[in-house]
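Working notes for the structure below.
Left out: one protein chain. Kept in place: all the others.
All chains are identified by letter, namely A and B, in their written order; residue positions are counted from 1 within each chain.
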Amino acid sequence: MANISGKVYGLTILSPIIEDNRLEICHSMELRWYLSQLPRDCRSPFAQLSSTYLARLVVMDDVVFVGHPAHEDHLKSRYLIFESNFDGDLDTYLRRMATETKEFVEAVWKHCVGFPGTNDVAAFLAYMKKCQLNTTFYFADVNDQTVESTLTALKTQAALAHFMEKHEGMPAAELQRAFREFYQRLSKSPALPRGGNQLRDIRQEKIPHD
Amino acid sequence: MTKIDVSDIQGFALKGYNFPYARYLLLQLGEPEAARAWLRELLTVVTTGERWNIKPATTVNIAFTHKGLTQFDLPLATLLSFPLEFQQGMKARRQILGDEGKNAPEHWDPAWREDRVHAWLAVNAQDPAALDDSCRKMQDLMERTRGAVVLQAQDACAISIDQKFTAKEHFGYTDGFGNPDFKGAERDCVPGQGKLGENGGWEALATGEFLLGYADEAGELPVAPIPWLLGRNGTFMVYRKLHQNVGAFRDYLAAKGAQYAGGKEKLAAKFVGRWRDGTPLELSPDQADPAIVADNQKNTDFTYGADPGGLRCPVGAHIRRANPRDAFGFNGGLVNRRRIMRRGLPYGEYVPDGQPVNDRDDRGIVFMVLNASIFRQFEFVQQQWIEYGNDARQGNDKDFLLGNHGGEGRFAIQGDTNPQNPPFICGSLPNFVELRGGDYFFMPSLTALAMIATRNVDPR
Partner (left out) sequence: MTNLNGKAYAMNAITPMKPWKTPILKAFFFILGVVKPLQKDLKNLSFIHFARWVSVGRHSLPHLSEQQPHEDLTYDYLLFFSNFNGTWNQYIDAFSSVLYRGLDAIWFWSEKYPGSRPVTAFKRYIALVQFDTDYYYNVYPHSATNDVKAALRVHDALAAFARTSQSLSPADFGKAWLELKATVAPDLGSTGIAPEGT
């Protein structure tokens, strides 16, 4: 199945955006404005949609004219592209979109043709699948993990690197005690925030260790 | 076979002179008429790449910042056709280069900080008397024509130990290995200095990686000013005055060297990838080997393919970062367009190991890079391989020696269960090197110098 690589699903959705000449501010512009305000870090709806690795939303205005002798093609509608890479199966993901990130989904897809809302989950799934494109070739560098296992590994690596650096040259008995303590603390420590924390993330700031 | 006209190319771009003394005069140019008059006379004494039968007492070379070029009243369209990064200058590119914190312009020498340098006039000499004499002549010419004034004179000198000049820099490492070979350069190819050929072995790199007007490794002409003749046989130079905190380095090495089971000298070797005498770790992981160092056919002939785990030369060691050779796979294909030609000499008083040294003293290395594309070559290496570690699979870790660590750097040394080669994690790295100024320069050919001096430049 070309949309899947190991445990990762590559979802590509192309939703036509409503064209309405009567509106003062057209749908695509409002949508773009909404997207520009949407937080992109741990406060993102995709942090809530916790199986998401990387996801994007793109308003595609038109196809491209590559120059003579190619013909000039134009689209009659604009399209919203939703590209997501997540672990797990499609139905679960779409269902979670409709139930756990309702507000976001409504705010975005209300600008799209034929959007049935999120109250009828089955209708929402049908709608999204109608807009789904099949991937011809999907590449995933790492495809045997989940988001959770990946974040756990990242936390472990940072903590262990820091521990090894700080305990260089410690004698074995002391080290063994220190390690035991370290490992217990590590197992109990909170997961890394999905999406990072942009408020903390100004230039020159490092990620704090355990 | 590329045949390059060495009489048209400035010698500094083609070869390291290996003269022990140098003075880099940083100039501010006068009014266009005066500057042109000065240049018309100067270019008659500029040293070219022609072979010497007898080594001259001194050499003279010249290069200009973009601001300097505007002083000659060249057509605007020509000035705007220079590569973007050269137009902006090094100070404007500081975020890309990581020149922040201790490396930020507020710590630079005034001439650099205030963006006033128009030209770099370099005099290299065999002895101090010849140096002073030549510089006096340069000064006379400037005064007579009113073409330029000296903002700062930067002296540099090879470090002398036991009354012999060495190739060492202030941290004690022997420098100067591994400058790239390119087609058409008259010196002999040295194994390891070129690129990896398709059937193993080493080949010279494309001329256009180091000189404008020739095909580069991608089979294209590097970005050059219009008209073409203005750029041809010229090149771009990056000048960086790197202050060295010798005291901090020696303290760090002593402290960690006491902990590291391989000993202090081996630890010093692990930081860089060569023992301090120049022996590559890949060729001799357990001890320095003067026989290898002395043999040009051996001292830079190695690859990393047999050492993917960094057991001999750590994965993040300085020379492995600066020239990864085959470490990224693809037979070096990702590295061939990132090579840089280095020149330089130490400055400031050398303090032998064991004697107290004050890091507030002015000492370090004048580091110069020659390349056809500052953006694609120097800036890339500086940004992606020195101040960052992703390509070396070292995450955000910076180069041990040059990294802008700010006191929190980390350097991991890989190892195994051999008691003399343990894994060892160095942390809390301070800034061993601090940037004190510099800029981007265009080093024109002799033809181009004449074009500039006679205002014979048509922008099309």
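As a working rule, contacts are C-beta pairs under 8 Å (C-beta built on N, C-alpha and C of every residue); 3 or more make two chains touch, one makes a residue touch a chain.
Computed from a predicted structure; not experimentally measured.
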item	value
Positions on chain B where the hidden chain makes contact	85, 95-96, 98, 218-220, 309-310, 315-316, 329-330, 333-334, 336-337, 375-376, 379-380, 383-384, 387-390, 393-397, 410, 412-417, 422-423, 425
Residues in chain A touching the chain absent from view	8, 10, 12, 14-16, 19, 31-32, 35-36, 38, 40-41, 44, 46-47, 52-61, 63-64, 66-67, 70-71, 73, 75-77, 79, 81, 83, 85, 112-114, 127, 130-131, 133-142, 145, 147, 150-154, 156-158, 160-161, 164, 171-173, 175-176, 179, 183, 192, 194-196, 201, 203, 206-207
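Just so we're on the same page, only the chains that are shown with their structure count from here on.
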item	value
Mean-CA-position distance for chain B and chain A (Å)	43
Touching residues on chain B, where the partner in the complex is chain A	100-101, 259, 406, 408, 410, 412, 424-427
Chain B partner contacts - residues on chain A that touch it in the complex	161, 164-166, 168-169, 203-204, 206
